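Not every chain of the complex is shown here; the ones you see sit where they belong.
Read from first to last, the chains carry the letters A and B; within each, the first residue is number 1.
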Amino acid sequence: MELDTLFRVVDVTGVVASGLLGGALARSKRFDIVGFVTLAIITGLGGGMIRDVLLSSGFPVALTDPAYLAGALTAAVVAYVVRLDGTWPRRSLVVADVLALGCWSATGTIKAATLGLAVLPSIMLGVITAVGGGMLRDVLVGKTPTVFGGNTLYASLAALGSVEALVCMKVFGRPDLGMLVAILTTTILGMLARRLGWMLP
Amino acid sequence: MELDTLFRVVDVTGVVASGLLGGALARSKRFDIVGFVTLAIITGLGGGMIRDVLLSSGFPVALTDPAYLAGALTAAVVAYVVRLDGTWPRRSLVVADVLALGCWSATGTIKAATLGLAVLPSIMLGVITAVGGGMLRDVLVGKTPTVFGGNTLYASLAALGSVEALVCMKVFGRPDLGMLVAILTTTILGMLARRLGWMLP
């Protein structure tokens, strides 16, 4: 499988996972179907769209690659039809959430670095890609974004994933390895952090 | 009248109407004149600016065509000077609101499709153009955006208007007809929905 295809598959998986999380929030707020669709799109595609707008390099990929919007809409419909509140659905969503975190921090950082940005801005864009959609979603429903603290590790994991992806890309010339490492790290550490209640000072 | 001129006139009418709505909100929140201007600009121009930023095709039209900013500022001043809370002003604002909804869903969709986007993203951009300014305004004053549910049809009408505009443009090659149909549909259905309390599930 080519690198671009791999990135795309993992990326869209993250979109579906985040879209389900957005839909689950819409259910808890008793929104109508429009609310499900809006929150799924914003949670699933918001971070990448902020990244692409900041990188100002043509249309955001969420508008040109049909798989992204289709993934978010599918997630909205699934979340609308199926109640995702059993033990296993909840656990799967948690895993999907930290998996998307790693995937997006890696793709965001690699895209920014490929376009010529320096180290710090590339990492910042990785973090924005990973947590931007969730922040937008939280603000839209009137919550203080969870990235600000009082929650377990989230943006800090995205920063770690971004650094790893950048190292793998710049030092070893292996962005694909960077994505793998970033996903593994955020998923494992993210699960541990939730289980053990790790927090930043 | 040429098509571009028609689009522009209807578009700016929508800006003034939405600007008045933004100003009316500023009055209800007892904001000062800066609050009136800010809310009028954001309600009237926000959706189009989000659209143009996502389409990344040069300056947003709100910054280059002086009629847009002038329309929003005029609306802010009018809303600041005149109390728009009699029966007829209220009714006029309701009509103007659903009229702008149809107009902006059509112009947004047609602009996106003209720039080469596929069907789904074009519709999404039509809806963003139509409801984005109102969402921004609601978030800025700390309200949960009304598009999320619990209100009568709004974003769903924008989606309908976007589909109609796209069909008229792609199937019949008549974007002007698309705008007319979209405006008529959202205005008539929007008034009926408010009168009869229609809601989405």
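Just so we're on the same page, contacts are C-beta pairs under 8 Å (C-beta built on N, C-alpha and C of every residue); 3 or more make two chains touch, one makes a residue touch a chain.
In this text, all values refer to a predicted model and were calculated from it rather than measured experimentally.
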Entire complex copy count, 2 subunits given: 3
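Simple rule for what comes next: only the chains that are shown with their structure count from here on.
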In the complex with subunit B, residue positions of subunit A that touch it: 26, 29-35, 38-39, 41, 49, 53, 56, 58-60, 62-64, 66, 69-70, 73, 139-142
Complex interface listing, subunit B residues touching subunit A: 53-56, 112, 117-118, 120-121, 124-125, 135, 139, 142-145, 147-150, 154-156, 199-201
